[in-house]
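Left out: one protein chain. Kept in place: all the others.
Labels A, B and C are assigned to the chains in the order they are written; within every chain, residues are numbered from 1.
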Amino acid sequence: MSDPSAVKGKPKHVKHYFVDSDQQFEASKMGMWVFLVTEILFFGGLFAAYIVYRSWYPDLYLQASTELDTFWGAVNTAVLIGSSLTVAMSIRSAQLNQIKGLITNLYITISLACVFMVIKFFEYTHKFDKGIFPGEYYTYEGIAHEKANIFFSIYYMMTGLHGIHVIIGIGLMLFLVVKAKKGAFSAEYYTPVEITGLYWHLVDVIWIFLFPLLYLID
Amino acid sequence: MSGHHISSAKFLWAVGSSLFVLTFLTVAVTWFHIPGPWNIIVAIGIAVAKAMIVVAFFMNLWWDSKFNSMLFVMSIIFFLLLIGITLLDTLYRVDPVPSF
Amino acid sequence: MNRLTDYMLPPARSTLASETDALFHFINVTSIILLVGITFAILYFAWKYRRKSDDDVTPVITHNNKLEITWSVIPLIMVMIVFGWGFSGYMNLVTPPDDAYEIRVEGASWNWRFFYENGATSVNELNVPVDRPIKLIMSSTDVIHSFYVPDFRVKRDVLPNRYSSIWFEATETGESHIFCTEYCGTQHSNMDGTVNVMSQDEFDIWLEAGNAVDESVPPAERGEALVSQNGCNACHSADGSSGVGPSFAGLWGSERTFQNADPVTADENYIRESILQSNAKVLEGYDPVMPSYQGVINDQQISDIIEYIKTLE
Partner (left out) sequence: MATAEASNIKRLQVKRFKPDESPKEHYLNAEKGLWSWLTTVDHKRIGLMYLGSIALFFLIGGILALVLRTELLTPTRSFIEADTYNQIFTLHGAIMIFFFLVPSVPAALGNFILPLQLGAKDVAFPRLNLASFYIYTIGAIFTLIAIFTGGIDTGWTFYTPYSAETSTNVMMMTLGIFILGFSSILTGVNFIVTIHKMRAPGLTWNKLPLNIWALYATSIIQVLATPVLAITVLLLAMERALGIGIFDPALGGDPVLYQHFFWFYSHPAVYIMIVPGFGVISEVISTFSRKTIFGYWAIALSSLAIAFIGFLVWGHHMFTAGQSSLASMVFSFLTFLVGIPTGIKIFNWLATMYKGSIDMKTPMLYAMVFLFLFTIGGFTGIMLGALVVDIHLHDTYYVVAHFHYVMMGGMVMAFLAGIHYWWPKMFGKMYSEFWAKIACGIIFVGFNMTFLPQFIMGAQGMPRRYYNYIDQFQPFHQFSTMGSYVLGVGFLIIAAYLIHSLLRGKEAGSNPWGSRALEWQTSSPAPHHNFEHTPVIINGPYDYHKPMAEFQLGIAHSHNGHHEGEKVDVETTTAQEKA
């Protein structure tokens, strides 16, 4: 059995168990979409907890939401949408065989993501200084509601989990940059870029819902 | 029928700027007070609009095979299921009140 | 057929028990009939259509709409009947009559406490009058328990942050078991109690005597009765053997070292505090699982218990 993938004159990147490059590309995208379904339901659990507790303690959410700085939340949203735009641009340049364009766009996306994390870091430290910690370590008296830590537990869980996904996204894109520099991608084979783009857009969509639900309760 | 749609740079910028406008709108809406349940409905409406734009054009579900769009819709349905039926319990609880 | 299902169920000792049993009978009977039918079909087909030779030709029957519709619609109708019956019974079970006599129940880690209107309390023993609707308002002091009386066919989880309630009307006097059916830790299986159903006047007598102190009995003996009544002996042994909690033998006047407080000699204050705020001073090598008896054991009873502990060397 010679090297299976070189058989039948298929391009190098096509695996032997796929008939052609299109089938492999379609399969990878469908697989990624199925994985995104699990991500949506994974965050769905947290949104369910948010909605249940908001239906029970609406006034707590009103008071607690004033603690969150809407300005920096809006800036973060704009940063993340910008990174979504540049990731789309990077996929476009990969499709047009512009490897340099791909790498620069990826760098911009990574830097925007880092800006997002930095802003998150300052928001967290600002809260820690005031004694707003998750769960039983909550010692802040600014909110006159005996269950005030529930809102911040949910806030930390949602934004924390989202932050971890942003960090994973940064890691993936750094990996893409390294492989792009080695010339692994071309107009014919750019599936990893497309897949990481899909993942990053979903991280952005989740923040699009997080921002109004947490910051803009009035 | 292969899913290699390439959208033009101008188009991507247009989508990006529309998202920025909607973000500004989301924040602007909170400046003047909208009564009762309407503020939540408006906020979620704008967020859903932004999400639809990102999913349809950035994640190019618009030009993709129908099955991927169906997967996305399925996940939203099951998410709403989880919330809907759980609220069926949490909103309609009637706890007894002890008299002494 | 009824003998089997009567044998399966505990004696029906409440007004609503008969309704649950009726539905139980109905489902059992229909299930057994269908099961016998299906089993007969399996065995008969396996025998009648056994393979005679290797090149048997079997008919090509892919579907039969009439048959398939019947075996979809008929089970649907039957299960809807069962659903309606079950739901109507459930509504009777969860809506107590207005004139129900109220008793407060508290589930603690590994015993049940009952508080009556006139302040009387009892542990692991629910005294109720017969032929009168009783409503139990229940809450838990720590984890989720579940109050279950098989003879009355009632069960409800007892939650720490909310009140939950059940109601029943006992039809005959006698004793019935109480079980905890939500897993709650080491002694989950020892968390049983009994429901004493008595006539109305016996119940009134008990209510009055519930708290009265019987002077004729020496305090130490009264203390010993209280220790067993309140379920202390479930965790604390009197003869020095190890249990979930430290043994009472040799407790009085001994030096006590704690996980979360500095050592103290065992005197009245220490025992009183350990009964009321049980996790204030937790001994080395024991878990802080003792529930507080605040409001369950009054001061007079505490002094009796202390007298009893003094007698244990």
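Points to keep in mind about this one:
Here is the rule we use: a residue touches a chain if its C-beta (ideal position, glycine included) is under 8 Å from a C-beta of that chain, and two chains touch if they have at least 3 such contacts.
Since the model is a prediction, treat every value here as computed from it, not as a measurement.
Seen in the complete assembly, the chain not on display touches A, B, C.
Contact with the omitted chain, checked across C:Asp56, C:Asp99, C:Asp299 or C:Glu313, is made by C:Asp56.
Among A:Tyr61, A:Phe116 or A:Tyr156, only A:Tyr156 touches the chain left out of the display.
As for the chain not pictured, it touches chain A at residues 1, 4, 7-8, 16-20, 23, 26-27, 30-31, 34-35, 37-39, 41-46, 48-49, 52-53, 57, 133-137, 146-147, 149-150, 153-154, 156-157, 161.
Panel shows chain C; residues 7-10, 19-20, 23-24, 27-28, 31, 34-35, 38-39, 41-42, 45-46, 49-52, 54, 56-64, 67-68, 71-72, 75-76, 79-80, 82-83, 85-87, 89-94, 142-144, 146, 148, 150-151, 153-157, 159-162, 164, 177, 179-190, 192, 287 of it touch the chain omitted from the view.
Contact residues of chain B toward the unshown chain are 1, 65-67, 70, 74-75, 78, 81-82, 85-86, 88-94.
We adopt the following convention: only the chains that are shown with their structure count from here on.
In terms of their C-alpha centroids, the spacing between chain B and chain C amounts to 46 Å. In whole angstrom, the spacing between the mean C-alpha positions of chain A and chain B is 16. Against chain B, in their complex, chain C makes its touches with residues 102, 104, 117, 135, 137, 162-165. Those residues of chain B whose C-beta lies close enough to touch chain C in the complex are 93, 95-100. Against chain B, the residues of chain A that register as touching in their complex are 22, 25-26, 29-30, 33-34, 36-37, 40-41, 44-45, 47-48, 51-52, 55-56, 70, 74, 77-78, 81-82, 84-85, 87-89, 92, 95-96, 197-198, 201-202, 204-205, 208-209, 211-213, 216, 218.
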